[in-house]
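Here's a structure for you.
A protein chain is absent from this complex, but the other protein chains hold their places.
Let's turn to subunit A:
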């Protein structure tokens, strides 16, 4: 502000102007004292439970530390190097991303079809259907995990009994005990569990399409399938990008399900980053906790997530810009 003013005027104004500015600031602060009082509790919680854990997690990651006492054995990037060269971490890493990706590629399109059917205002019982499809979302994941472990049990579990009964299979399938089937099974349960969320997203998106468009298309002789691909899909594209991002982020933490159904097994086939970290922090196979290593693994993972989110956000921005240009 004052960069262009002649030298000699600085001492005079430097002594005075900030003072009145400060006085003004004090006045403002005093005027808003109750505002500060109201934000204070939240700020204390934010500092203690969000800010500090974030900073501390980064700090811990530079130490070889078992969680006892204060970290003293500084090893620089040693933990990061060890995490990055551990095939077990990358196995868990890929599995976690596979969880998110499966929801985007399978759950989202399926939810869109159901949402389009349910969007018909005249459909009887649409609220009941919507509610029933939504119930798994609000149920406790850990409880669902236990129940599915029972249902999938090879010795008398209901799903195996039914498959045997219909003659589709001759021998019970050990869904959770096989290294080949455990992960697809968990993915299927997870898609079932959170299906209602993208369904609600799509329903909200469908509500933004003016009904006249469909009426006009109908008059022009378009079939339902045609108007789905020519009207619904393009109209939903911008919101679809947001839904993709949300679905991706929402499904990056399958800890509860994995922990209750397979604990990451068999032979780490269903290990995800959260169970990997939990093991190193609280149930170490080596006998002593490795807090620094666990923190480094967490940071590496969240950096990767950040990169994916930025790419997705940029794609969305780019798509929107080129979209308006075309119009």
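Throughout what follows, a residue touches a chain if its C-beta (ideal position, glycine included) is under 8 Å from a C-beta of that chain, and two chains touch if they have at least 3 such contacts; residues count from 1.
Basically, contacts and distances are computed from a predicted model.
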Among "Monosaccharide ABC transporter ATP-binding protein (CUT2 family)", "Aminomethyl transferase family protein", "Diacetylchitobiose uptake system permease protein NgcG" or "Transketolase", the UniProt name of the subunit that does not appear here: "Diacetylchitobiose uptake system permease protein NgcG"
Option from A:43, A:106, A:233 or A:319 whose C-beta touches the chain left out: A:43
Touch criterion as defined above, residue of A:104, A:151, A:213 or A:235 at the omitted chain: A:151
Hidden partner chain, touching residue among A:142, A:217 or A:235: A:142
Hidden partner chain, residues of subunit A it touches: 25, 28-29, 32, 34-39, 41-43, 45-46, 48-54, 56-58, 60-61, 67, 114, 117-118, 120, 122-125, 129, 131-133, 135-136, 138-151, 156, 158, 161-162, 165, 192, 195, 197, 200-201, 203-205, 207, 239, 242-243, 246, 255-256, 259-260, 274, 277, 281-282, 291, 294-295, 297-299, 302-303, 305-306, 309
